[in-house]
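What follows is part of the complex, with its chains left where they were.
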């Protein structure tokens, strides 16, 4: 069994944003030399997500409004007890749970075994600082 | 390390529906000959889910109402910017994020290592056309 590990760093300029990281993940898969196996890609921070969906700007706009409705930003420690710690990002911990921490992708014949529209995104809910994403590939 | 890969195709007759695919996944596990390892099962389309929950019709009814409340269908491009592309399925991209893209299941002594009620479902949120699910098993 072979394995390959890499931490990537991203800094998004806004509080909430989505970045297509598929080409970077494919680079790591190539570097691994693995032809058959599984690839894990996860946010290493708990106010961020890695998820698979469509690379379409309108959808990303919709996601932002929708997540804001389901888990609104509110810096007040009266609304979110987490913000009594001095943080203002309780909402980001919720948004991340809806979008998920990680994806596991099949590696088949040396490629991400994807459907026609699958793309991997880094989802940021408390940005404007560097944060890390892990890529791990295991297989043969 | 052994691996086994299969794409299954499903076409559900309604926009939203849930199908118990556990027996088909078990067939792939048997075909793999793998006794110890991990099994990945994921939707290959971004308006569908694979998830694990209860095979109970009342619960599936409840899930449909609940998902419709959290992410209502609305074909209007004024409500969802994604629908300005000519699609009407922005809501399906949201429902899929709540229910998830994939499951990873332990394979122990040649079987899915499941609790008493765990069953694998294909969740469709924009049906009435053929869509694919991937099964990948790695191990020994």
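Note that the chains are named A and B in the order they appear, and that numbering of residues resets to 1 at the start of each chain.
The definition used in the following text is that contacts are C-beta pairs under 8 Å (C-beta built on N, C-alpha and C of every residue); 3 or more make two chains touch, one makes a residue touch a chain.
Please read all numbers here as calculations on a predicted model, not as lab measurements.
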Identical protein chains across the whole complex (2 displayed): 3
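Rule of thumb we're sticking to: only the chains that are shown with their structure count from here on.
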For subunit A paired with subunit B, centre-to-centre distance based on mean C-alpha positions, whole Å: 20
Residues of subunit A that touch subunit B when the two form their complex: 1, 36-38, 51-54, 56-59, 61-63, 66, 70, 98-100, 103-106, 108, 113-118, 138-140
Residues of subunit B defined as touching subunit A within the complex: 1, 3, 5, 38, 40, 42-46, 70-71, 80-85, 90, 93-94, 96-98, 100-102, 104, 132, 134, 136, 138
